[in-house]
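This report refers to the structure that appears directly beneath it.
The complex is shown incomplete by one protein chain, all other protein chains being positioned as in the whole.
For clarity, chains are labelled A, B and C in written order, and residue numbers in each chain start from 1.
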Amino acid sequence: MQSARLYEYKQPLKIEEVQIPKNLNGEQVLVKVGATGLCHSDLHIINGDLRNIIPINLPITLGHEIAGYVEGIGRYVPEDILEKGDLVVIFSGWGCGVCIYCKRGDEQSCNSVKWPGIMNDGGFSEYIIVPSYRFLIKVDKKYSVPVHELAPLADAGLTPYRAIKKVKDNLGPGKSIGIIGIGGLGSYGIQYAKIFSGGASVIAFGRNEQKLELAKNFGADYTVNIKDKNMESIQREVNSINDNKGIDIILDCVGLEETNSIGINSLAKGGTFLIAGLLGNTIKIPTFSTVVNEFKISGCLWGNYNELREVIELAKKRMIKHHIQKFNLSEINEAINQLKNGSIIGRSVIIP
Amino acid sequence: MQSARLYEYKQPLKIEEVQIPKNLNGEQVLVKVGATGLCHSDLHIINGDLRNIIPINLPITLGHEIAGYVEGIGRYVPEDILEKGDLVVIFSGWGCGVCIYCKRGDEQSCNSVKWPGIMNDGGFSEYIIVPSYRFLIKVDKKYSVPVHELAPLADAGLTPYRAIKKVKDNLGPGKSIGIIGIGGLGSYGIQYAKIFSGGASVIAFGRNEQKLELAKNFGADYTVNIKDKNMESIQREVNSINDNKGIDIILDCVGLEETNSIGINSLAKGGTFLIAGLLGNTIKIPTFSTVVNEFKISGCLWGNYNELREVIELAKKRMIKHHIQKFNLSEINEAINQLKNGSIIGRSVIIP
Amino acid sequence: MQSARLYEYKQPLKIEEVQIPKNLNGEQVLVKVGATGLCHSDLHIINGDLRNIIPINLPITLGHEIAGYVEGIGRYVPEDILEKGDLVVIFSGWGCGVCIYCKRGDEQSCNSVKWPGIMNDGGFSEYIIVPSYRFLIKVDKKYSVPVHELAPLADAGLTPYRAIKKVKDNLGPGKSIGIIGIGGLGSYGIQYAKIFSGGASVIAFGRNEQKLELAKNFGADYTVNIKDKNMESIQREVNSINDNKGIDIILDCVGLEETNSIGINSLAKGGTFLIAGLLGNTIKIPTFSTVVNEFKISGCLWGNYNELREVIELAKKRMIKHHIQKFNLSEINEAINQLKNGSIIGRSVIIP
Partner (left out) sequence: MQSARLYEYKQPLKIEEVQIPKNLNGEQVLVKVGATGLCHSDLHIINGDLRNIIPINLPITLGHEIAGYVEGIGRYVPEDILEKGDLVVIFSGWGCGVCIYCKRGDEQSCNSVKWPGIMNDGGFSEYIIVPSYRFLIKVDKKYSVPVHELAPLADAGLTPYRAIKKVKDNLGPGKSIGIIGIGGLGSYGIQYAKIFSGGASVIAFGRNEQKLELAKNFGADYTVNIKDKNMESIQREVNSINDNKGIDIILDCVGLEETNSIGINSLAKGGTFLIAGLLGNTIKIPTFSTVVNEFKISGCLWGNYNELREVIELAKKRMIKHHIQKFNLSEINEAINQLKNGSIIGRSVIIP
């Protein structure tokens, strides 16, 4: 089978023939990949940014947003759960199953988690072995959700979902929510913000008019272009949107010091700043206003199995819009370059 | 001024001339009534159902869903808060201001609460004295919300709001919410269920096709007509709607043993049965299935000032639909009869 | 090995020789039973009360509160997790692992759950097969917690823990919590009520002075003997305890109509009635006071793996007191009779 593998940091992926795994142990399932999303985290890995933080052994097949079809089933998979040809999304938080995080359903936070495409071989490949049927979500074909729309839900469509779910109880009439960065995550985040708004205003922040236009199509009530603007001018714009009250919840999908700063400076009293983006090093928060306004700051990592299940429910009901650019596996390095340049609108997906 | 007053239980209201209050003490505000909603609770009071439960002294001017215009302002009302002619909704939970309930914002639950139209003279009158500016919500006229649409928000539009807000965090993709009884409360309840659904299905239960039709227009995804149907047939219908999973949240706006039973028997595992309707005497819950399924049952009373403020925010954004039948103050006994007969669709409002 | 088995409803258990299971499949673990608690649910099963509700195939080895020692380990159990001789508590909610309940950590609520001693052979036996290492909690022997103290934690010590954890956020200074029924569950419930009280008063309700004495030793601030007393006299006693405010949270470990009624009639405004006991058929709740006081009623079933883990943490810290009566496996029918008669104080435990 063809796989796109990372042999050396900062180098293009190598597309090469790898043997299809044969013997399936215990609860393992072999999945024929239908589509795999390309994520900013892939850029981080290729760039070597995570090499001292996460145990990565080169060479490795990248790709952690994977949907496909069941091809082979291990003997300890319970009967009647899966059959060959089933359409499945792969949940990538392959946890140990017994620790305190796994047992509360947050397998993605397991201390000994294996993420495919990061610690195990991933989805930029024709096939992938999943260690247990417990990491698959079957999608009934009667809903006609295309496989390339399912793949990005496993991360880009999941991370902002979990983030917004954490705070959705604080949304409602008279409130507001902002999303900073309308890329892969943000383009889904805008939609969840709208779905869970309960009448709150939804505001998109970005630097690219085309992406802000997408945000409007995906549910934003207002957009703020932050390119080449200073904080005063951004705040004036925010204030004119919502009567000087500040924004109650802001999700930063970028994570640079600049976007952190825009977020924290735009918060309403009692507001929450959610951070899912990883581009920066340090979040700097002013002590006095944080205490006096009782600000909350909250890190957001990926999502869990049930959250992915809920995202897929939305997809099945056609409540999620997608803007997807498809690339063949052979074009993966081109897709990587476009993502680096910021020229991908929405999500790019690799079709093996 | 003309007021409609209850002199004797089970008798028509007497419309008579009463003197307009003159001297305003302390924080008092005199409001010229624009419209006052007619509520099932008014029928209870007229019928004498509450005479041993709540301290009511006859004669009394009924009416507790009141919107109108500021006419006079007491000398201890802070400057710049109100001026003559301001459009206001009256929050009717006139609490003591210092007890544990008032101080957490639930003035409607104060042990020594005064409800206008129940313990104090109410809104079926040309004027009403409100004991403090702290019980008024000003509505900027620039939003052009008609006064007769504001009045019912003070109870019919508020009670289901609080009820659904209690549980909205449990709504979302793959979940479902049912509203039983599409009268005054239910016709607003359906809309809040939709606004806070987060992708959950909204199901209306009623006995009147015209009201169920209204429910559809107001956001219900499904309707179930329960008239002349037994439990098995209702459950079959519910099961066909949502894959036999049961309904996660059910709000009973009627409160009869029959509707309680439909609600509790339709609950999904872990589901919540909210009860706002007062027509019955005893809620009967099966012990075994309540324990094994961890059902929750929760009584819902009116709403608080901030919740009313949020409802008004929705109205200002034109996110609430209304179906209102207007009556003049002189026609109030006719309106009462129609409400008794079940022939009011939506809410009836008295215009003095 | 010797096992105590139910062959016929309403008959004594038969103690007989059964073959020790040999070949362990997949993730299975063979546990040498150290102690197994005897529970009221065992009486229900023996009496046939559940025969139309839960799929039970006779004969069956009863016993679902089990602690013991690892004896054999299946080949797909990950290395380094368990070794022969390890002291373990068996979590009895053997769920499917992928449904919405299992994936949020509530395996005990799985629709296809297998409970040992109810649907599978249980712990009144020398050995038991556990289907996966994921249902075991290892207890480091350095804490010196005796195995017969661990066994009852799996149900009697777990069910009230989950119940009180649901509501503990509402406890605190000025609040109160009552436990009705000081048997197996209640004697642990009193302790959790105290541990999570945050300054709230803890009140024990029972019919047996010896058990109420135990409640005092285990942390109750007040006791109320309900035997031969009518509701007025019980309420007078409750009112004298807490200034007529009612009790904020009441956990009914009995579940009879009489205890339900005591609970609901003693609730404070906004109070919660938790029900874990299964002895009654119907919980009857007065409609008017439930709505006006916004009462909450909540069914409570067992607990999940992490909750059991937390209970064991308390045991390791010696924060749980026990009152345990030990019986040999051969005396099990005698223990059953004593439990029926109400003469067991605390929990009885069977030692095979």
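Note that in this section a residue touches a chain if its C-beta (ideal position, glycine included) is under 8 Å from a C-beta of that chain, and two chains touch if they have at least 3 such contacts.
As the structure is a computational prediction, the values presented were derived from the model and not from experiment.
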Absent-chain contact - pick from A:102, A:150 or A:275: A:275
Sole contact to the chain not displayed, among A:85, A:286 or A:342: A:286
Where the missing chain touches chain C, by residue: 165, 168-169, 172-174, 195-196, 198-199, 309-311, 313-314, 317, 319
Contact footprint on chain A, counting only the chain that is left out: 53, 100-101, 109, 111, 255, 269-270, 275-278, 280-288, 290-301
Touch list for chain B against the chain that is not drawn: 25-27, 76, 78, 81, 96-98, 100, 103-105, 133-134, 304-306, 309
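The definition used in the following text is that only the chains that are shown with their structure count from here on.
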Mean-CA-position distance for chain C and chain A (Å): 41
Multi-partner residues of chain A (at least 2 other chains): 309
